[in-house]
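Yeah, one chain of the complex is gone here, protein chain that is, but the others are all in their spots.
Chain naming follows the written order as A, B, C, D and E, and within any one chain the residues start at number 1.
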Amino acid sequence: MKVAVFRKEHFNAAHRLHNPNWDDEKNKQVFGKCNSPNYHGHNYNLIVKVWGDIDPETGYLIDIKILSDLISEHITSKFDHKNLNLDTHEFANLNPTAENIASVIWHILRKHLHPKYELKVTLYETERNFVEFPA
Amino acid sequence: MKVAVFRKEHFNAAHRLHNPNWDDEKNKQVFGKCNSPNYHGHNYNLIVKVWGDIDPETGYLIDIKILSDLISEHITSKFDHKNLNLDTHEFANLNPTAENIASVIWHILRKHLHPKYELKVTLYETERNFVEFPA
Amino acid sequence: MKVAVFRKEHFNAAHRLHNPNWDDEKNKQVFGKCNSPNYHGHNYNLIVKVWGDIDPETGYLIDIKILSDLISEHITSKFDHKNLNLDTHEFANLNPTAENIASVIWHILRKHLHPKYELKVTLYETERNFVEFPA
Amino acid sequence: MKVAVFRKEHFNAAHRLHNPNWDDEKNKQVFGKCNSPNYHGHNYNLIVKVWGDIDPETGYLIDIKILSDLISEHITSKFDHKNLNLDTHEFANLNPTAENIASVIWHILRKHLHPKYELKVTLYETERNFVEFPA
Amino acid sequence: MKVAVFRKEHFNAAHRLHNPNWDDEKNKQVFGKCNSPNYHGHNYNLIVKVWGDIDPETGYLIDIKILSDLISEHITSKFDHKNLNLDTHEFANLNPTAENIASVIWHILRKHLHPKYELKVTLYETERNFVEFPA
Partner (left out) sequence: MKVAVFRKEHFNAAHRLHNPNWDDEKNKQVFGKCNSPNYHGHNYNLIVKVWGDIDPETGYLIDIKILSDLISEHITSKFDHKNLNLDTHEFANLNPTAENIASVIWHILRKHLHPKYELKVTLYETERNFVEFPA
């Protein structure tokens, strides 16, 4: 039987939802106040779930310090106190919806996590709106 | 890979647990203080999970505003500040346990949600007692 | 210098806001959906604050177990899983607004708490609506 | 004895801390990553505390719906999904620190709240950093 | 379709992470401050998930009072206000990592829960570090 370990981190960022292939009217209609031109922001809470087999020597699935450092090095140091649209290459041409941010985070972490672990991320944009990738 | 979107809503309602086929003694034995005759109540927190494919044009699985409006129109406007036993036809003949309320909410939302989406609901009766449907 | 001790408890109850000296129209206008005739309910969270001097022998202001038992005996056993309007004499002729419930709780506890302690209560009707007595 | 009523609201905004009288080096030294040029953002949680005497006819200090509408009309509709530095005249020449935002909110609400009520605001920039005005 | 019921409980315990087959240096390197010799402690939050079919007579999957009593009798009465390493036979020779505690709790509850129910436990060591068993 497998065990899962979860680590909760957070970062604060600005973003704007916008599709450059649409005119202003359509952008406003689809994205509403999230299309506000000068950006708005969120305290993003991120929960990273990793699962696999317990190591009998340590009693750990993974050292949570290592997992935390991995998230810090590759995710929060990159996104925290940043404008996702302007300051990150990941969202230069990708709309920074919660769905896309979660997917980007998953793909970054997947490259740096040992293949023996399964991986899932949950991203809270607010306390009432959140996403999970993969579902 | 699929993505899931969650929306948290809430409603405040009164209810009483009671099986009309049983006498008072058995009702009291099974349902305890939840059988109190003049009703009691809860702040119900509801989390609706929808999952499927990201729309590449919007970066959304589903516009969370549309999901929120759907819940508001069909669930919270119906149950909020109501007596579930007396004011709703859904529980006129169905015991309003958290399990049954979650099932009722799922069946209502399922009818109004596009079939391309998967659906699950989590209902918190208190911070320490909650249910998920389907499991 | 004084120290304060806080204890958080909760109870689930039904209530209805209504002024019997007013007609139905005015009641509905003033109390809105809180005037719904068949009651609705809440998970009330109660925080009791007691302050005074630390006892040097125990290092306690007050044994939190004693404070918790006091709240349980005089408040939660009386209000939990009850209809405040119908099942309690305190609200037989007093509108069970959060303000009045907090005041009632304070007056009950004040009688049972040693006079050397100061007392304040905070009552959460929902996560977003709460009251404090005395202010 | 007075009673206090609290209402919790929230808004999501972008901001940047910056003193135009200082050079870039000093701004970066004082404000650190909060000085990031393209803005970052927060989910601001706002708790408004109002206190005074209970109205014996309603059992209310103030109709929480009226308080909530007041906050919505004058605060959240103005700041939600906005860039505080660029989109609001209040922070055109005032650094949008949590302290200053709380002070601005208090002064706006004070003008619109009946003088018989006392007023205090608490503003959460994150779960771990928050301010109160006046202290 | 199945329904799941969740019950949240908590216990406060001391523990120390240590592998007796390793020397002090390796223990300190692997377990860091969790290896501190005189123990440290946590408020453990435990969520027990049980799932299966709704009983049509009660509208319950399981009486949450029965589930709560089961957890109290077999888990919290055993671990609450205890030193996991010194006071419990389960961790006399097993490192009390969150992963192992969750596994131990699951195996204890599994023996006492009717086989018709599925079972999963989530254990929060802190708000930001938690585990699930089985994953």
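One rule holds for everything that comes next: a residue touches a chain if its C-beta (ideal position, glycine included) is under 8 Å from a C-beta of that chain, and two chains touch if they have at least 3 such contacts.
Keep in mind it's a predicted model, so treat the numbers as computed, not measured.
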For the chain not depicted, the shown chains it touches: C, D, E
Which residue of D:Ala13, D:Val50, D:Leu70 or D:Ala102 touches the chain not shown here: D:Ala102
Sole residue of C:Asp24, C:Asp63 or C:Glu127 that reaches the chain not shown, by the stated touch rule: C:Asp63
Options D:Leu17, D:Leu46, D:Leu70 or D:Leu109, residue touching the unrepresented chain: D:Leu17
Residues of chain E in contact with the chain not shown: 10, 12-15, 33-34, 36, 38-43, 80-83, 86-87, 126-127
Touching residues (missing chain, whole complex) on chain C: 1-9, 49, 51-52, 54, 57-61, 63-65, 118
Where the unshown chain meets chain D, residue by residue: 17, 19, 21, 30-32, 94-100, 102-103, 127-135
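As a convention for this text, only the chains that are shown with their structure count from here on.
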Steps needed, at fewest, to go from chain B to chain D via touching chains: 2
Which of B-C and B-E has more C-beta pairs touching across its chains: B-C
Distance from the mean Cα position of chain E to that of chain A, given in whole angstrom: 29
For chain B, residues that touch 2 or more chains besides their own: 127
Pairwise chain contacts, counting only pairs that touch as defined: A-B, A-D, A-E, B-C, B-E, C-D
